[in-house]
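Just passing along the structure, written as structure tokens.
Only one protein chain is missing; all other protein chains are in place.
Labels run A, B and C following the written order; every chain starts at residue 1.
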Amino acid sequence: MDWTLLTVQLLNGLQLGILLFLLASGLTLIFGIMDVVNLAHGSLYMAGAFLCATFTQWFDSFLLGLLAALPAVAIIGLLVELIVIRRLYQRDHLDHVLATFGLILAFDTLTQMIWGPDGQVIPLPAWLDGQVTLTADIVLPTYRLAIITTGLLVGVGLFVLVTQTRLGMRIRAGATNRTMISALGINIGMLFSIVFGIGAVLAGLAGMMIAPITEASIGMGNQIIIVAFVVIVIGGIGSIKGAFIAAILVGLIDTMGRSYLDVLFKLFMSAQNAETSAPAISAMLIYILMAVILAVRPTGLFGPRGR
Amino acid sequence: MSLSTLTLRGFVTVLMLAVLALVPPLVDLTGNAFLIDLATRCVILAIAAVSLNLILGYGRMISFGHAAYLGIGAYAVGIPVYYEIYNGYLHILVAMAVSAVFAFATGLVCLRTRGVNFIMITMAFAQMVFFTFVSMEEYGGDDGLVIEVRSEFSRFINLEDATTLYYVCFASLLVVLYLVKRIVSSRFGMVIRGARGNELRMQSLGFDTFRYKLICYVIAGTICGFAGALLGNFTNFISPEMMDWTRSGELIFMVVLGGAGSLFGPVLGVSVFLLLEEFLSGLWLYWQLVFGIFLILVVLFANGGIDSWLSGRSKRSHDS
Amino acid sequence: MTAKAILSIANLHKSFGGVAATKQVSLDVVEGEIHAIIGPNGAGKTTLVSQLAGVLLPDSGRILFQGNDITQMPAHRRPHLGIARSFQITSIILDMTVLENVLLAVQAKAGHSYRFWANSGDDASLVEPAMASLEQVGLQNQAMQMAGPLSHGEHRQLEMAMVLATHPVLILLDEPTAGMGQEDSSRMVRTLQALKGSRTIILVEHDMNTVFMLADRITVLVEGQVIATGDPDAIRSNPRVRQAYLGEELDSIPSEPRAEDPMAHSPSAC
Partner (left out) sequence: MKLRIVLLSVVAALTALPAVAAETVKIGFVTTLTTPAGALGRDQIDAANIALDHIGHKMGGKDVEFIVEDDGFKPEIGKQKTDKLVKQDDVDFIAGFLWSHVLLASKKSALDGGKFLISANAGPSPLAGKACHKNFFSSSWQNDQNPMATGEVLNSKGVKKLYIMSPNYAAGKNMVSGVERTFKGEVVGKDMTKWGKDMQLDFSAELAKAKASGADAIFVFYPGPAGPAFIKQYEQAGLRGTIPLYTVFTVDALSLARLQKAGLGGVLGSWNTMFWAPDLDNATNKRFVADFKAKTGRYPTHYAAQAYDAIMLIKSGVDAVDGNTDDQDGIRAALSKADFPSVRGKYRYGPNHFPIQNFYLRTVKADANGDWFVSYVSTVLTDHQDTYYDQCHL
């Protein structure tokens, strides 16, 4: 066993998990409180990445780009809520799925119309672009550690927001019992907008964090949003804690699968077959995890009873 | 329901079937052989949409993984053909049997869940099938599998002939429509529709709704597997891409566009969807923008789909 | 107690997160009687009925129906023994016709419904009993209408028709007249009176007029506990009941009610 490699891969898995958490936490809030299935959450992730790329290129600074892009994504999120999502609250999940599926098509195409088909790069400042030497053997890209740190900070911030503030109290009340918010005399429309805005910013931030690694590209949200849904379903809908644990779990499983499954497969099949089938099977692992968890607990790990 | 609107709906249904029945001679008149391709695809996807409608429209089981059955069905043609087994009856049998088994096994897990968890777990199982075929290097993996020769039936049914293939698909659609019509008005169908309206009530009447829904789920999957076998024959090609979650989303849209829970609605939905796609994609590179907005507008304003528009009543969406 | 108990509940207990909703409830229901369960709001009436129907499973205790232990039997199997339930909140299938709703109920009684081909709407063995049930509640003329747009009273009648169509031995009726106007309400009372003796009925009801008009025996629940069981006169004079309930409300009810009497109906305060 190569312990160095294992450590590096665990950190890589953690980084992926953190990214998924940023996406999934907003998704699970929107879902838990508003009961809206928002497939277009991935489009906000993409919007964040593209806006951050453009602003970074304008200001010639990643941090300024990030700061400018965050409110921009929030505005886009609020507009989406105002124009489309708001009309869906009284509808069932089927309508949510379809309308937000339409949003994805529209967003992807709009993005190509504005930015063209090319990916957009986000240049990193030198202090983020290097490597950190943890031990003699373990050298990690600085930026990936920055993602982990940022994600954990946001996670703590979200935790404080939800558990310590008045807004958070309302959000929690809404997540556990939707009828209670109206009973408490809270302006539901406002609360929904705020929650959707927070979700949009978190999704956009996730896109901004990954884009310096992968570039901002059209449709980048379409696959990860499905994984984010897997995360919130595993974690139990409406539960931030569940989303966090499930995100880390999924991140680790995905990375470990990509790292070690081919080695495992080579034990009982030809090297050629192992190399080509291992990636597909490792991509399948998270879905298997989800099926197993739902088979045992139909509402997920930390899901509310009887939803 | 007034008489005039009722006849409009009936008129369109008859007209639609008449046009579909006459596609090959009409195509000969235009000289545009591609139209028969379009019509064949339309008819095959209509079978898939009708099968999805059985669970989604009549049973309110929002399966987000129905495209998996199309893939299973198509691979059930592609893989035997790869081994030079061309017997069409065998292909159909395998397609339907494997689909049925898959629907049964996954239905056991999926139907325990409710609401969005059901949507997501059906999608998860479809993704598993997707990745299973991606991992099967022998059958082309991600690249897909070219089906060099179409299924062989008797001497009189030669699927290599476009017209024959079309009529086989069209006849299949008619049979499936009749089958679904019988099922939904049978005792079994009553239970399924009852469970859509009020599952708790059905249980208190003494129906084990889980088992009825499971059987319905298996029937729908089996029919869609059959449609997949036709699709594999038609496209001469199958790739895991056909089982992507976006494909399942498109199938749902076709059903809802036409009118979920109406017998003929999905056929209309598929037709309008494909014509629009063909028409728009020829006009503008960015046609998907129009398409996406159209989808949103349909959801927001056209409750009940084309069917309820034709029958002149706007159906409230059934809130589960 | 001389008559045979068709349903016998012993030490039934159910709590939700530490709060007991049903506390050691024991009671016997005699064949053919209308047995009313009354109690103030939150007394656990619906929770008790839900356990009888199997929607909730008790934490402890035993339910015997015709001598069989049904305590842990799943909800969907109890109807096959002849236990039917009508819901407090109207629970019919809104996007089906009136007839189809009752057809389903007949179907449920007819055994399995794994028949995929024959049109159930043309099946005389289903339609005739269904129409008979509709006539019993006076809805035969609305048979082909969609259930959704009917009035509240008609919904309740339909619900009743569905219950009757299953030919139940024991009917669990949860507030059959709740929210009804006077006319609908007295129609329901007439329907129930006509059933008296032929069916065993457990009636949960807020409206004291209805209860004392219909019930052979009454059980009073307070905070999940049975505080009294007896015939209407015994209950009326029971001091514990008078204490728990508003004595005046009991006094205002005539001791020999008849259905034909013009009633000063007061809709129950919910």
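Everything below uses one rule, namely that a residue touches a chain if its C-beta (ideal position, glycine included) is under 8 Å from a C-beta of that chain, and two chains touch if they have at least 3 such contacts.
Keep in mind that this is a model prediction, so the values were computed, not measured.
Trainee: List the displayed chains that the omitted chain touches in the full complex.
Mentor: The chain that is not shown touches these displayed chains: A, B.
Trainee: Just one of B:Leu35, B:Ile85, B:Ile157 or B:Leu214 touches the chain that is missing; which is it?
Mentor: Spelled out, the listed residue whose C-beta touches the missing chain is B:Leu35.
Trainee: Can you tell me which of A:Ala69, A:Val195, A:Ile210 or A:Ile232 touches the chain that was removed from the display?
Mentor: Answer from the full complex: A:Ile210 touches the omitted chain.
Trainee: Taking the full complex into account, find the residue in B:Val14, B:Ala171, B:Leu200 or B:Leu275 that is in contact with the omitted chain.
Mentor: Considering the complete complex, B:Leu275 is the one touching the chain left out.
Trainee: With the missing chain put back, which residues of chain B would touch it? List them for me.
Mentor: Interface residues of chain B facing the absent chain: 4-5, 8, 12, 19, 26, 30-38, 41, 134, 141-144, 146, 148, 235-237, 239, 241-242, 244, 271-272, 275, 278-279, 281, 285, 288, 309-310, 312.
Trainee: Can you list, in ascending order, the chain A residues touching the missing chain?
Mentor: Interface residues of chain A facing the absent chain: 2, 4-5, 8-9, 12-13, 15-16, 57, 109, 112, 116-124, 129-131, 139, 141-144, 210, 212-215, 217-220, 222-223, 255, 258-259, 262, 275-276, 279-280, 283.
Note that in this section only the chains that are shown with their structure count from here on.
Trainee: How would one label the connectivity among the chains shown: line, ring, star, complete, or other?
Mentor: The chain contacts form an open line.
Trainee: Relative to the centroid of every protein C-alpha atom displayed, which chain's own C-alpha centroid is closest?
Mentor: Smallest offset from the overall C-alpha mean is found for B.
Trainee: So, what's the distance in Å between the C-alpha centres of chain B and chain A?
Mentor: For chain A versus chain B, the centre distance works out to 32 Å.
Trainee: Taking the mean of the CA coordinates per chain, how far is chain A from chain C in Å?
Mentor: 50
Trainee: Give the residues of chain B that touch two or more other chains, as numbers and ranges in rising order.
Mentor: Chain B, residues with two or more chain partners: 318.
Trainee: Could you pull out the residues of chain A that touch at least 2 other chains?
Mentor: In chain A, nothing touches at least two other chains.
Trainee: Residues of chain B touching chain A in their complex?
Mentor: Against chain A, chain B makes touches at 56, 62, 64, 109, 112-117, 119-121, 123-125, 127-128, 131-132, 134-137, 141-142, 245-246, 249, 252-253, 256, 260, 286, 288-289, 291-296, 298-300, 317-320.
Trainee: Sort out for me which residues of chain C touch chain B in the complex.
Mentor: Answer in residue numbers: 53, 55, 75-80, 84-85, 87, 91-96, 100-101, 103-105, 107-109, 113-121, 123, 126, 162, 166.
Trainee: Could you please specify the touching residues of chain A with respect to chain B in the complex?
Mentor: Spelled out, the residues of chain A in touch with chain B are 31, 37, 84, 87-88, 90-95, 97-99, 101-110, 112-113, 222, 226, 229-230, 233, 237, 272-273, 276-281, 283-284, 287-288, 290-291, 294-295, 298-300, 307.
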